[in-house]
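Removed: one protein chain of the complex. Kept in place: all other protein chains.
Each chain gets a letter, A, B and C, in the order it is written, and its residues are counted from 1.
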């Protein structure tokens, strides 16, 4: 690996699972494609739950752009077809989501049901910076209604949840983080 | 064990951690004491995270009333002084919370910060009936602002989150559950 | 709990699984019955994998003698009928064996196939004193052929594996341990 890659970030992507050809995932196809491509192009590593939905779309475009794509999988399943390596955990969905948090530097959330909300709280518990890709629906938007001071999940103020409104804005925020490291 | 005990439930109690002599736990002392006592008196098993705060108060009164008190502990710590058995998991707080959900039939939530919210989502993911002891603050009250149809954590409608306003009301709901089993 | 119980040990019992009415478990029935009874009588807690075979026989007699009987269970199964509390781990057999080691002060091994051997190495890795109940067959006897200096599993000499030839001898060794604590 060259020096640039060593300084790269492990970016965790969480959000809707389910068929990539149906609601609520289908309308997010373009945004996921852009996200995966940008992560790969800049030399970051994509880490996700390795399954379908958002995870599959982002993995696909990151892989096609030559990126390193890791999936932290529940049970002993194989994951989607776009993983450089899928880590089988023999854990249930929630427990493998916690394990995923040991392996990311930052999280971006896209839509999402209860499993995604659990991941937001897991990331917060490990003080991992969280970005909410707003306008994508589900818990990514819903959680903003109950944040303390508009940005925390509780009084501990472990880490901020920041709203971003585009992949471009997210990548800019990420670059600011790299400057600090 | 007699027949009554065999039919007993494993009741998971989640909520605020922290010193039992300080806010926000101290004002909840009476309600916790009542809860632990009722759980034990009726032959149910108390399962909690086994640490301080709400967990300690409920464990103490359940133990004094002769109940079986189990703590699912993070790391390799010993837990509070009122456990019949503390299960050391060598896991972080969140992961041990997931493991706790494999070991409860129902969950009651009292106040709580981000860790409690994660437990609500974990219980929901495993379709474990959840009771919110309203008026106790924290995520127990806050979550009600963002429930779908006033009772679900997402469109899957895995299981209802029901509000109860007293320990008495909770115990009545529990008895209804037993009738169905 | 009274003072005696507080000083009690958590005794891990490992060994053959399988039907209690067949080889190789059946011939060990008396010895298991004696072991469970002695553990309970002296106020110790029995911790096992909570399933059939040796685990079931020892659990049964410990429970009948009024002891606290804990099972650390694989998957989400219920375990045998003699557990005060069965901890469901949703883990495979081996991983739950490691978790069991966080919850015992000492281990006694009775016969056993590959799973028992793995538990011997797991106990050793956590420096938990190991007693081999000799003459019970399987890995309990087999491992003695390859011990370093007749008592260690490797050059680290983490902890000794001691041979005992009866339940009585084991209980005497346990009492010596308690004196040191």
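Here is the rule we go by: a contact is a pair of C-beta atoms (placed from the backbone, for glycine too) under 8 Å apart; a residue touches a chain by one contact, two chains touch by 3 or more.
Fair warning: this is a prediction, and the values are worked out from it, not measured in the lab.
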Where the missing chain makes contact, among the chains that are shown: A, B, C
Among B:90, B:141, B:160 or B:173, residue touching the chain not depicted: B:90
Hidden partner chain, residues of chain B it touches: 90-92, 95
Residues from chain A at the interface with the omitted partner, ascending: 45, 68, 70, 72, 76, 84-85, 87-90, 99, 102-103
Chain not shown, touching residues in chain C: 92-95, 98-99, 101, 113-115, 117-118, 121-122, 124-126, 138-139, 142-143, 145-146, 153-156, 158
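The rule is simple: only the chains that are shown with their structure count from here on.
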Rotation in the CA alignment of chain B with chain C, degrees, nearest 5: 180
Euclidean distance of C-alpha centroids - chain B vs chain C, Å: 31
Inter-chain centre distance, chain A versus chain C - centres from mean C-alpha coordinates, in Å: 43
Junction residues of chain A - those touching two or more other chains: 92, 95
